[in-house]
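As you look at this complex, bear in mind that one protein chain is not there, while each of the others sits in place.
A and B label the chains in the order they appear, each numbered from 1.
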Amino acid sequence: MEKTLGQLAEFLGGVAVGDTAAVITGVKGIEEAGAGDITFVANPKYMRFLETTSASAVIVPPDVQPEGKSLIQVDNPYLAFAKVVALFSAGTRDYFGVSPHAFVHPESQVDPQCAVYPFAYVGKGAQVKKKAVLYPGVYVGDGAFIGEESILYPNVTVMDRCVIMNRVIIHGGTVIGADGFGFAHEGDKQVKFPQIGIVVIEDDVEIGSNCSIDRAALGETRIHRGVKMDNLVQIGHNVIVEEDSILVAQVGISGSTHIGKKAILAGQAGLVGHITVGDGAIVTAKCGVNKSIPPGEVMSGFPMMPHKKWLRAMSVAAKLPELKKEIDSLGKRMEQLEKKTDKV
Amino acid sequence: MEKTLGQLAEFLGGVAVGDTAAVITGVKGIEEAGAGDITFVANPKYMRFLETTSASAVIVPPDVQPEGKSLIQVDNPYLAFAKVVALFSAGTRDYFGVSPHAFVHPESQVDPQCAVYPFAYVGKGAQVKKKAVLYPGVYVGDGAFIGEESILYPNVTVMDRCVIMNRVIIHGGTVIGADGFGFAHEGDKQVKFPQIGIVVIEDDVEIGSNCSIDRAALGETRIHRGVKMDNLVQIGHNVIVEEDSILVAQVGISGSTHIGKKAILAGQAGLVGHITVGDGAIVTAKCGVNKSIPPGEVMSGFPMMPHKKWLRAMSVAAKLPELKKEIDSLGKRMEQLEKKTDKV
Partner (left out) sequence: MEKTLGQLAEFLGGVAVGDTAAVITGVKGIEEAGAGDITFVANPKYMRFLETTSASAVIVPPDVQPEGKSLIQVDNPYLAFAKVVALFSAGTRDYFGVSPHAFVHPESQVDPQCAVYPFAYVGKGAQVKKKAVLYPGVYVGDGAFIGEESILYPNVTVMDRCVIMNRVIIHGGTVIGADGFGFAHEGDKQVKFPQIGIVVIEDDVEIGSNCSIDRAALGETRIHRGVKMDNLVQIGHNVIVEEDSILVAQVGISGSTHIGKKAILAGQAGLVGHITVGDGAIVTAKCGVNKSIPPGEVMSGFPMMPHKKWLRAMSVAAKLPELKKEIDSLGKRMEQLEKKTDKV
């Protein structure tokens, strides 16, 4: 692909500065970019690379204008660059239909405009919609549904009857719809509680690699529209995650917990079951969430506290040995004083 | 399937109340259930739904008898409902034998009454017993053993010579028998310690999705009868987990650690290697287990403490800033007193 700086500025709704006829043929990071490349700088920390970059053009914030550089000035350089990268990397995907090396059950419905790779499996009664892509090793169970333009990367498993809506991206090795972890006790014995619910993944969700999203015992586990989930995330049965929430890598959510809209759960956070995390709440990394969180709150630590309280508590915790010494010394001084005043 | 309320009460050994001839055709949660469904209520918190549920019948504890409802009274409604769900959801599985799209080594032994799906692989010298099910993408290595009625869900890997006994359930993406993490040092270089042991999974174990259970360096890693393991659990080489223990999601157990019977390791707990967790011990969520735990103890936190001690310590930890202020103020008052008494 080839675009002039002027064309790209127009595409981005930004202001071109310098050689608007410069031909851009690629996108790179500011340290690696060379002739023909466009790059970007958003973080003040990286502004110094503006001096030394060999890029043909740089996307910058509106107020940045180093001498002798060809620029596109935009309000959000990171977003603008994301769009340019998408523009340059957009391949024209080959919807080759169903590979003869795939297995598609005769009683399934697979749109002819799709890509079902060798060794993908589509079960009885399953539906695979237009422009869906099933990479090698993907399993789509009986009666499952894969919506339009959804991409299931290699070795993704979608168990029977689960629903993946439109434009969903699921990275390699993730398992959707395995049985939830539920057992009844009969005396000493654990009796499996059959997990007959499903998982629903709504439009525009992205799920990382090697995640585990369990099917509901009864009813649904549901990941709402626009949720973004990183790798190795654990979602228990009957969990609900509402629109646009973000779950960072290695987060674990126990059964029946409900996450509101636009919440953020940072890496390795763990949540007990049957609680609610309010809209817009933030759980910081490694937090152990043992009770519900009101909307908009920022919580930290283990045990969990409001973030600011946690920061204060932890700054003292680091000084505990000194504090103990102080207490010991106060104790001794107290004793001396007590002796002294006794004499009085 | 269709059963009358009376038939179900008999099946459960419970007491039918109301319309014993009512025909039940399905099972649902109390909020979703409608005409024809049976549901249950065990948790007092959900008793209020008894008023509003549209279910045709409800399984309840013996003392619960709302007016105008058809009921089955049993001691353990959750267990009873699990049994009814199992009854209604029990498909008659189709043991179709070996799919022509599977790969089964000519020198393996696969019982004809089994289900080996397309793209499953059975290696040389492997055995697959009666009514075992290997979903697509399952790998059974050379000389491995899969017992009767065991189910390996899609993309499960069982490495060579590992043994999966009877009625074992392994969910998607789990890897049994990869090499343990062991290296010898030769000067600066790390030399791989060959991992030539195996993994044994005993009868009636259930293992979640995307778990990693490493083979022993020498000897065995062994998961005893009836253990239930959630998703994304890490089991190091030569670990032993004894009967009926429960391992919740994202638990990690380092090499050669020994877990007793009926122990519970809650979510994201981590255990160092070469220690022992006694029978019936409980490790709470996120606990960092750095030393052995006696039978029956409940341990928490990181660093680990007895649970009650941890609760007390943590309630103080949250107030550390206030405590520090108190100490500072005590210090000042002490100084004043000391000055005052000096004058005396």
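Rule of thumb we're sticking to: a residue touches a chain if its C-beta (ideal position, glycine included) is under 8 Å from a C-beta of that chain, and two chains touch if they have at least 3 such contacts.
All of these numbers come straight from a predicted model, not from anything done at the bench.
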Candidates A:K192, A:K228 or A:K309 - the one touching the absent chain: A:K228
Of A:G123, A:G173 or A:G255, the residue in touch with the unshown chain: A:G173
Residue ranges of subunit A at the interface with the undisplayed chain: 27-29, 32, 76, 78-79, 81-83, 85-86, 89, 99, 101, 117-119, 135-137, 153-155, 169, 171-173, 206, 208-210, 226, 228, 230-232, 244, 246, 248-250, 267-268, 285-286, 302, 314, 317-321, 323-324, 327, 330-331, 334, 337-338, 341, 344
Subunit B residues touching the omitted chain (full complex): 103, 119, 121, 137, 139, 155, 157, 159, 173-175, 178-179, 181, 183-186, 188-194, 196, 210-212, 214, 217-219, 232, 234, 236, 250, 252, 254, 268, 270, 272, 288, 290, 302-303, 305, 309, 312-313, 316-317, 319-320, 323, 326-327, 330, 333-334, 337, 340-341, 344
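Just so we're on the same page, only the chains that are shown with their structure count from here on.
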Centre distance in Å when subunit A and subunit B are each reduced to the mean of their C-alpha atoms: 25
